[in-house]
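The other protein chains are all here in position, but one chain of the complex has been omitted.
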Amino acid sequence: MINVAIVGFGYWGPNLVRNFSSIPDVQVKKVVDLREERLKVVAQNYPNTEVSTNIDDLWTDTSIDAVVIATPVFTHFPLAKKALLAGKHVLLEKPMTDTVDHALELIELSQKLGKVLMVDHTFLYTPAVQKMKDLITSGQVGKVKYFDSTRINLGLIQQDVNVLWDLAPHDISILDYLVNDEPVSVNATGVSHIHNGVENIAYLTVNYSSNILAHFNCSWSSPVKIRMMLVGGDEKMIVFNDMEPTEKIRVYDTAHSVSSDEDRRRVLVDYRVGDVYIPKLGSAEALSGMARDFIAAVTTGSTPIASWKSGLNTIRILEASQKSIKSGGVEIKIQNV
Amino acid sequence: MINVAIVGFGYWGPNLVRNFSSIPDVQVKKVVDLREERLKVVAQNYPNTEVSTNIDDLWTDTSIDAVVIATPVFTHFPLAKKALLAGKHVLLEKPMTDTVDHALELIELSQKLGKVLMVDHTFLYTPAVQKMKDLITSGQVGKVKYFDSTRINLGLIQQDVNVLWDLAPHDISILDYLVNDEPVSVNATGVSHIHNGVENIAYLTVNYSSNILAHFNCSWSSPVKIRMMLVGGDEKMIVFNDMEPTEKIRVYDTAHSVSSDEDRRRVLVDYRVGDVYIPKLGSAEALSGMARDFIAAVTTGSTPIASWKSGLNTIRILEASQKSIKSGGVEIKIQNV
Amino acid sequence: MINVAIVGFGYWGPNLVRNFSSIPDVQVKKVVDLREERLKVVAQNYPNTEVSTNIDDLWTDTSIDAVVIATPVFTHFPLAKKALLAGKHVLLEKPMTDTVDHALELIELSQKLGKVLMVDHTFLYTPAVQKMKDLITSGQVGKVKYFDSTRINLGLIQQDVNVLWDLAPHDISILDYLVNDEPVSVNATGVSHIHNGVENIAYLTVNYSSNILAHFNCSWSSPVKIRMMLVGGDEKMIVFNDMEPTEKIRVYDTAHSVSSDEDRRRVLVDYRVGDVYIPKLGSAEALSGMARDFIAAVTTGSTPIASWKSGLNTIRILEASQKSIKSGGVEIKIQNV
Partner (left out) sequence: MINVAIVGFGYWGPNLVRNFSSIPDVQVKKVVDLREERLKVVAQNYPNTEVSTNIDDLWTDTSIDAVVIATPVFTHFPLAKKALLAGKHVLLEKPMTDTVDHALELIELSQKLGKVLMVDHTFLYTPAVQKMKDLITSGQVGKVKYFDSTRINLGLIQQDVNVLWDLAPHDISILDYLVNDEPVSVNATGVSHIHNGVENIAYLTVNYSSNILAHFNCSWSSPVKIRMMLVGGDEKMIVFNDMEPTEKIRVYDTAHSVSSDEDRRRVLVDYRVGDVYIPKLGSAEALSGMARDFIAAVTTGSTPIASWKSGLNTIRILEASQKSIKSGGVEIKIQNV
């Protein structure tokens, strides 16, 4: 039996409790939150789960094997550090930490202590991303050449982090998962229409060592919700439209040759050049896959898909993007680790 | 009767001849092209139009009132200069010239000589752009805060200019038309997957004096054709999807307030916040409107929609974008004029 | 406090229990089902609800005020009759009964005994149907002239009823709700690709006294799910596409005049003639609205939207359609009541 504690019972908390509870031989032993009224919700629905407003109880409770930290970003580092030092495995909500240095310190600590350190990049476990991974790994897509992501909607302005820290971790971690390539530098620009100066619209480009150009368009200010990702390869292009209820992944033939004037005219006029294929996706709940991957890492020592490496690579790009925005969009090298 | 000569009878030439020919009291007197086989096409379809491979005939032909220049970009300046000096009104294909200095020299010359100088930004005359202009001018959209354009498709690699010079003039001139604002600086990044180093994918952001952030995503390497523009205002957002056969313009309610937790949850889950309105657009051919606007400027001295100012503002941004790409995405101030 | 019993805990049962439980001053006192394993599910989730496999307990349990019958269609009549005779208010799942005569007998009984008799036409309580009702009642749509519904998908073959009895009640009851008109006759055709001869594809047209023509296309054999309804009026046409996640209702301008040849050409070429308006819909759960409407009828004597009249009109059309199919599509007069 693995006993899990969950710290923070906000928007995402109920989903975490529900999914961890449904894994055989796993128990959600305790939920910690500063807000009494949130703990009442837990007590009502999960009578066997203890609740507490005092997080320090956790570190001394030796029955707890693993801690899931679902609190604001700036608290991730101190809480995860205490949890690791108390001998717990740690799962952090995204983004992993607020700085690369904090991420590195946690990684080093987890390795020294032999504890799992993982980040909840839930999207990596969606049937759509798994299908994209298959298409790329199997060679059907060919060599990936560019990546273009748009994630815009009417969001809630966050006081502490800008729109890139809020929305881009999803897309950056997906790209990191799909391609085995090293980010070299970033450029980012943004604008704030808010009093506190936090960017609500921002654009990020990432240059990779193999000449992939990745671009991320993030906004909290669009009344239309767009969740679209293009992955361009030599042979195929994948379009991932997450707003589509049933046709999230479309695969387009890319390969083409233009030899005559007639070809030229046709290419200019045509909407697309080849066949389209829309695979049927499974219906597994991503969060369930993530929770099980964490438990597997705890019990068998396996390397999870959303490993600390995935978390770290994401933070490296976000930290550099912030420097770039503050320096007027200048190219910022990614910190080597 | 206004006599028009057309220089260059490539992809766009037949459309120009057809549209100018259909204006009352306008005659396409001459077509000049270096390629004999292209002139044969003219002769076959327009028996009353003279053809020539020698452009210098034009300057001494006093029967020609106006010259339309539809040749490669780098020839725009020398040809337009000769035409103006020969006393002709000039219409240039987009982009206006290859440098801001060339544009400024032509503008000064045209003003000194009292001749029309105009740029064929055809898109400004489409029913969709006219409708957007109406929506903004009438105040329905409120204060414009951002602009986001995606223009990607499988394009033909051009040898002389990169993808921004090829595709972005459409979108930049539309934005320039829609808002009366001054561009201050740009950031641009791009990548070349081609041997000659010309960028086939590029991203451009433009900062305006009133804090509008404009973003342009241009690519020749997408097997899917996307032509989408978002114009975000205080009150409404316009989405212009040019691939839609009949619903090109959609207007979304923007205004919203989030006061409760329930509101918060709903905003996060909902796809949109308000009603959508899809106006019926007219079916006028844009190129016909452009041609008539040019002829009106020639005959009545009116200021055309696609004036030299529109052309110049576009070149100012393109020139700065090129500097930014070459300097690793650094912010480049727009040249004051 | 109103005590409700639910008979039948199959696919729909859990939704009924959840929604009735959440109404203030209403208690789901008992659930009856023949299958022990279904009752275990109730016991686990609703410890305060009694369970029983013996339906006859219900009739003598004077604490039960109202009975919800969610069993196969052919059992509706005998169970509802017993419930009414035992002094209970009755809510029947759709379709109300298997014959018009059975429906009439229940109605007469309920009126004699002063008990509520209502049918769960859940769709009438959806925000989309409510919006259509508003648009028609307010006069915006003008006089309704036709109604066309397509409800096809890959369904499960039912052994006892054909595809019209299974799927069309939704659409028939919506039409009955939207227009105050009397059905006069029906024609129906169908085909069975199944061994037992039950129609899996069927088409139904209903002629109304005011010259409305209504058409229903129902199929269990389409791998693509289509849920589309057109309501054509003098002034506007409504398209209700229930597969659209966020744009279920679209309102099209209808009014038009064709006077010139140019008009004629345009009408033939154009996709549509006027503006389109997509209202934002509320997000209320339809079943909750239905449950509250039943309880209001029980406690205040109000007439519910999904009254016995709605149920009866639906059965009248279904019964006639069956006769028409069996008679080779001949026109069958609707039984007067």
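Before moving on, here are some points about what is shown:
Residue numbering begins at 1 within each chain, and the chains themselves are lettered A, B and C in the order written.
Keep this in mind: a contact is a pair of C-beta atoms (placed from the backbone, for glycine too) under 8 Å apart; a residue touches a chain by one contact, two chains touch by 3 or more.
Everything quoted here is computed from the prediction, not taken from an experiment.
Taking the full assembly into account, the omitted chain touches A, B, C. Summary of contacts with the chain left out: across C:F77, C:W165, C:Y203 or C:Y277, the touching residue is C:Y203.
Annotation: of C:P95, C:G232, C:G289 or C:G311, C:G232 touches the absent chain (contact as defined above). Among the residues A:D57, A:D181 or A:D253, only A:D253 touches the chain that is left out of the figure. Contact with the undisplayed chain is limited, among C:P72, C:G142 or C:G329, to C:G329. When the missing chain is restored to the complex, the residue among C:N19, C:T71 or C:N187 that touches it is C:N187.
Contact between subunit B and the absent chain runs through residues 243, 245. Counting the whole complex, the residues of subunit C in touch with the unshown chain are 11, 145-146, 148, 150, 152, 154-156, 185, 187, 189-191, 193, 201, 203, 205, 207, 211, 213, 215, 217, 219, 221-225, 230, 232, 237, 239, 243, 252-254, 256, 258, 264-265, 267-268, 270-274, 324, 328-331. Residues of subunit A that touch the chain left out of view are 245-247, 253, 266, 270-280, 283.
Rule of thumb we're sticking to: only the chains that are shown with their structure count from here on.
In this assembly, the chain whose C-alpha centre lies farthest from subunit C is B. The mean-CA centres of subunit A and subunit B are about 39 angstrom from one another, to the nearest whole unit. Each of residues 243 in subunit A touches at least two other chains.
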